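A single protein chain has been removed from this complex, and every other one stays in its place.
Chain naming follows the written order as A, B and C, and within any one chain the residues start at number 1.
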Amino acid sequence: MAQEPSQETTATGPALGPLAGLFQEALSGVQMTAEQTAIDVAITVRREDLLQVMKTAKEDERLAFDFLRCLSGVDHLDELEVVYHLYSYKLGHSAAVKVRCPPDDPHLPTVSHLWQTANWHEREAAELFGFIFDGHPDLRPLLTEEGLGYYILRKTHPLAEIEEWQEDYLKAAEEKGGE
Amino acid sequence: MIADNPWVDGLARMGIIAVAIPLAVIVLTYVERKVLGRLQMRLGPMRVGPYGTLQSVADTIKLLTKEDLRPQTADRWTFELAPFVVVMPVFLAFVTLPFTADLFVRNLELGLFFIVAVSGVSIVGFVMAGWGSDNKYALLGGARAAAQLISYEIPLVMAVLAVAMFGQSLNLVELVEGQGRVPFVVWQPLAFLIFLVAGLAELYRQPFDIPVAESEVVGGPLVEYSGIRWSMFQMAEVANMVLISVLASLLFLGGWNWPLGEEVGAGLQVVLIFVKTSMFILVFMWLRGTLPRLRIDQMMAFCWQVLLPFAFLQIIINGWVLVYGWPDWVLGVLSGMAALAAGYLTYRMAWRAAEPVLPRLHRVGSVP
Amino acid sequence: MLGVFRAIKTTVSAALRKPVTVQYPKVRKELPHRARGLPVLLWDFEVVEPFCTGCQVCARYCPVDCMTVAMKENPKAVEGKSKRKKTVDRFYIDYARCMRCGICVEVCNFDAIVMNNTWEGVELSRYDRHDLVMDLDNLLQQSHSGDLKDPFREPMGIAHSGWSPKRRTEEEKAEAGTKEEGGEG
Partner (left out) sequence: MATEYRVPHEKELETIDVNVNVGPQHPATHGVFRMILTVDGEQVVDLYPVIGYMHRGAEKLSENCDYRQAIGYQDRTEYLGQFNAEFCYVQAVEKLAGIQPPERAEYIRVILTELNRIASHQMFVGAFGTDIGLFGTSFMYSFRDREVIQDLFEAVTGERMMYAYFRPGGVAWDVPEDFRERCREVVAVVRRGIDDIDGLMTENDVIIARCRGLSPVTPEDAINWGLTGPMLRATGLKHDLRRAEPYSIYDRFEFDIPTGTQGDVYDRYLVRVGEMRQSLRIAEQALEQMPEGPIMAEGLKRTLRVPEGEVYVRNETPRGEYGIYLVSKGGDKPYRLKIRSPAFCSLSALKAMSVGTYVADTIINLGSFDIVLGEVDR
């Protein structure tokens, strides 16, 4: 299965796991690219196909991904990416599905009706990355109740203000110590 | 008799009570912390004074000098009077409580009735505190206190009534003297158990600390109180514990009597009642450290489905035995069997209450 | 009901065992040798100057940026008394920011900084958080006065994997002597 940890690094490009083939079999009409990461197979799909892919991934018997492990947003500067890590308790295999969208149009379909656990994950991603999950029942900010107005996990959001503040603070201490 | 003049005599006895109870509260607070510490493998207070003996004195001073806070939105008079309403009945009850054959303020003919009647008043204080604090935790706690204390008052009174039936008196001194040879607990184990459980609930201590549950309603009615008013609640609680323990040893363990009916002097009487009372107090403290809290519906069900029917059963058994003039041991056997039945029923109830209920997950429509 | 009696039995048996309380300010547990208090600088008794050369590697590797270090020419090196060409000029550690990860100790090339493994290294209550910014004197005081007798200086982390600082061997020899002296002093 795909979960067999590969000792090789990704740079050398290990062979694809069998799951990539299963995905292509189950979703014949969908354009996708597969790559092997250190543990899981990662399937990249287009935004339009995401809902269909996820539905198939959950309901197809060959895939049967009944558990959404994790939903992570990644900011690739030119594009935003959402990675869905899936696991199947029935078949014991896992895979990642990736979808990308431009940063100025971060609309994605929700999957919270397929997996309830996606609800909070999507809220969190929406809050920290600025995604808009269409069809999500309640897309309020989760970790910051009142909302921040900016997306802290995007690479464009700097830690610089904090650093400046630190520098001022240390400078003040230095001056105090110097006297 | 302390003095010849009845007024001076009464005043002197009241003075003793009024000084002794707060002192006992101070001592008991320390003892409780030590006992709880021991059974949790801690040392308890150790810093103030040798072995921490002055800890509760220090606490008292701190509480007395602390600012007496009142929430701005609280109902002023309800809030401020509630501690007095809670603490007064306890002191009133002590008026007629005989510690030895001669150590009491007034030996009322209807002493038992007086204690029961007066101690019921403190419920009002809790409801007042819960309402007047204008706090939702306090409100929840006050409602819980009202439900619990009123419910458990009934089996308590019934158990006391059973004793009064058997002892043919409501005068506490006569009741104690009536059990000169054999204490009532032998003849009425069921009433004894009911009294103990209901008394524990009246004290709102574990496993019945539902009104003041720390992890749920954060102290319930007491949540907004501080300083001296809070310490009044505390004093009422501990004094109530003393009251219930003394009452239990008077009604069921023969009070100041030596178990086999020998006459003892006044000094030994004090020792005897002290030992018996401390035993109950220790048991209460021990249970506090051992048992978790019941849920409110389980507690109410336990009261109305187990304690109350069996309290009536005890009275019915007493009635039969007294009317038909059967020997006392019949009463003891019947009551003991009923007590075992009550224990079994409780055991069953604990497991039946724990039967699985349907999953709730799919019943909820909305999304968190 | 039996479960309740079992619970009572458990508490009774526990009450008869010895309490585990340690009465802290009066009685103190012995800190293990590796105890990681807050970082302090070490004093070189041989040359009578701090080990630190102010190279700032600790400040660069600190995850929370709690250190500020400045370097200066070592006057003793000019006189020929010391091998260290540079020495520390100013050194500030904000103890309120420090998260005691020990990375500064791990990266230090001169074994100049250690985590304080005495009780003084962890008992730091101050009324003002600015008082927790330690300057060079404060940082050296523990080692200089001899309170810090036996700091934990085992090579750690990355040093095990074959990488080691160039001057480690020399410094270790030098330390071996100073440590004994420091202990006696």
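Here is the rule we use: contacts are C-beta pairs under 8 Å (C-beta built on N, C-alpha and C of every residue); 3 or more make two chains touch, one makes a residue touch a chain.
Computed from a prediction, not measured in an experiment: that's the story for all the values here.
Visitor: Given that one chain is not shown, what are the shown chains it touches?
Guide: Counted over the whole complex, the chain not pictured touches A, B, C.
Visitor: May I ask which residue of B:55, B:231 or B:290 touches the chain that does not appear here?
Guide: B:290
Visitor: Just name the one of A:20, A:53 or A:68 that touches the chain not displayed here.
Guide: A:68
Visitor: Across the whole complex, list the residues on chain C that are touched by the chain not included here.
Guide: Against the left-out chain, chain C lists 1-4, 6-7, 9-11, 14, 20, 29, 31-36, 61-63, 99-103, 106-107, 115, 117, 152, 154, 156-158, 160-163.
Visitor: Contacts of chain A with the missing chain: which residues?
Guide: Interface residues of chain A facing the absent chain: 3, 5, 7-11, 37-40, 42, 66-70, 72-75, 83, 85, 89, 92, 94, 96, 115-117, 119-121, 124, 142-145, 152-153, 157, 159.
Visitor: Using the document's contact rule, name the residues of chain B that touch the chain not shown here.
Guide: 36, 39-42, 136-137, 139-140, 143-144, 206-207, 209-210, 213-218, 288-298, 347, 349-351, 353-357, 359-364, 368
What we mean here is this: only the chains that are shown with their structure count from here on.
Visitor: Of all chains present, which has the mean Cα position farthest from that of chain C?
Guide: B
Visitor: Counting in whole Å, what is the centre-to-centre distance of chain B and chain C, each centre being its mean C-alpha position?
Guide: Once rounded, the distance between the two centres reads 56 Å.
Visitor: If you average the Cα atoms of chain A and of chain C to get two centres, how far apart are those centres in Å?
Guide: For chain A versus chain C, the centre distance works out to 41 Å.
Visitor: In whole angstrom, what separates the CA-based centres of chain A and chain B?
Guide: 60
Visitor: Provide the list of chain B residues touching at least two other chains, using ranges where the numbers run on.
Guide: Not one residue of chain B touches more than one other chain, so the list is empty.
Visitor: Of all residues in chain C, which are in touch with two or more distinct other chains?
Guide: Chain C, residues with two or more chain partners: not present.
Visitor: Under the touch definition given earlier, write down the residues of chain C that touch chain A in their complex.
Guide: Counting only chain C, the residues touching chain A are 65, 68, 90, 92, 94, 130, 133, 135.
Visitor: Using the touch definition from the top, list the residues of chain C that touch chain B in their complex.
Guide: The touching residues are 1, 4, 7-8, 10-12, 14-15, 17-21, 23.
Visitor: Per the contact definition, I'd like the list of chain A residues that touch chain C in the complex.
Guide: Residues 163, 166, 169-170, 173-174, 176-178.
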